[in-house]
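All protein chains of the complex are present and in place, except for one that has been dropped.
Lettered A and B in written order, each chain numbered from 1.
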Amino acid sequence: MTIKSINGCIGCQECVKSCPCDVIRMEHGKAVIAYPADCQICHLCRMYCPVDAIEMSPEKSIPVIVPWG
Amino acid sequence: MKFSAQTYAILSALAVFVGLPLLFYALGDAPRRTLLKEGISLITLLAFTMMLGQFFLARSNETLLSLFKPLQIQKVHKVIAYSAITIIFVHPVLIVLPRYFEGGIKPWDAFVTLITDFGNPGIVLGLIAWVVMVVLGVTVFFRRKLIPHFKLKYRGWRYFHGGLAVAFTVLALWHSIALGRHTDLAMSVFFIILAILGFAMLAHMYWGVRSPKPKPVSKGATS
Partner (left out) sequence: MTAPTEKPAPNRREFLALSGATAGAASLGMAAWGQNFVEVDVDAITNTDFATDVLVIGGGMAGLFAAVKAHDAGASTMIVSKGRLGSSGLTPFGKGFFVFDTDVETDTIDDFVDTVSRSALGTSNPAYTRQMAEHSMARAADLREWGYFDQTLSNRPFMKPIEDRDIPLLERVHVTHLIKEDGKIAGAAGFRNDAEETVTIRAKSVILCTGAGGFKPNGFPLGDLTHDGTIMAYEIGAKVTGKEWNDGHMTRSDNPAACYDGWGDMFERVPSTNGVEVHHDLGVDLNYTAYMTGNPVAGGPGAQPSDGDTIEVEGGPQTPEEFQRDFGAPGGDGEGGGPSSGEGGAPGAPPPGFEPSANVGGASAGMAIHKSEGLVPFDDRCASNIAGLYAAGDALGSHMSGGIYTQVGSSLTGSAVQGAIAGEAAAEYAETADTPVIQDVRISEIVDEILAPLRLDAGYGPAWVTQTLQGIMIPNFVLYIKKASMMTAALAYVEELRDHHVPMLRAANMHELRLAHETRNMILSAEMKMRASLMRTESRGSHYRLDYPDMDDVNWRAWINIYQGTDGSMQLEKQPFDTWPT
């Protein structure tokens, strides 16, 4: 699940802004993982979060296409 | 093994104010991070339950007064309160401190983002609660000088102190439920129950006195 969970969000929107792939959106004042399939697992959201609320996982949520297996 | 009533009281207090928050922390969904970060989370959580515990370490707690000397209670109340206030006082900084040891946002930038997030009610409540807590701490420290200025002297001080404590608790509780990493449903309900019980005991002491029942507990706990 790429960006995995957000715990203790303070609603500052840093992650929403810093996500290159528009994965995170605000809902009722909190950041939510709106489009996990588009996460590129770059950790920018986690690094920009002032309260370290974001938990990452190395697993992509959709099948991964590579040139050879 | 047989416990004395005092030991029993101490053990049950520890179970409620340390055991339960640790249990809810352990059962919670929030992912575990480094030892430092989890340590900071834990002492902040415990500091807050300790603050809630102050309602039970006061003259409002009749059971406790029947078991311990008021001076003993008062001393414990004081030690715990000052420690808890210290931790809560610095907890916004503690949250960003681990960033000093890793890549990512600089601690100071994180701190500024954090405390200027005025669009978020949770942050605003937290800031107000923090100020109330500082007032609480400062007034306690200078209480001897302050008490004579209250109209009702000591009783007035008690209203003031209890009132601030209630205000702080409401604001801080709201803040922690809105924003806390570990305040899931179980932890929130636990906090709310503690707070309501504490408020009820306080209310009982202030407004329940007028009940015809004679109160035997007015003998100590002056300060």
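What we mean here is this: contacts are C-beta pairs under 8 Å (C-beta built on N, C-alpha and C of every residue); 3 or more make two chains touch, one makes a residue touch a chain.
Given the structure is predicted, the values throughout are model-derived calculations rather than measurements.
Visitor: In the whole complex, what residues of chain B lie against the chain that is missing from view?
Guide: Touching the missing chain: residues 102-106, 109.
Visitor: Suppose we count only contacts with the excluded chain; which residues of chain A make the list?
Guide: 2, 17-22, 25, 34-35, 37-44, 47-48, 56, 58-60, 62-69
To be clear about the criterion, only the chains that are shown with their structure count from here on.
Visitor: Mind checking the centre-to-centre distance between chain A and chain B? Centres are C-alpha means, answer in whole Å.
Guide: One centre to the other, that is 34 Å.
Visitor: Mind pulling up the chain A residues that touch chain B in the complex?
Guide: My answer: residues 4-5, 7-12, 14, 29, 46-53, 55.
Visitor: Mind pulling up the chain B residues that touch chain A in the complex?
Guide: Touch residues, chain B against chain A: 29-31, 33, 37, 95-96, 98-99, 103-105, 109-111, 113-114, 117, 119-123, 179-182.
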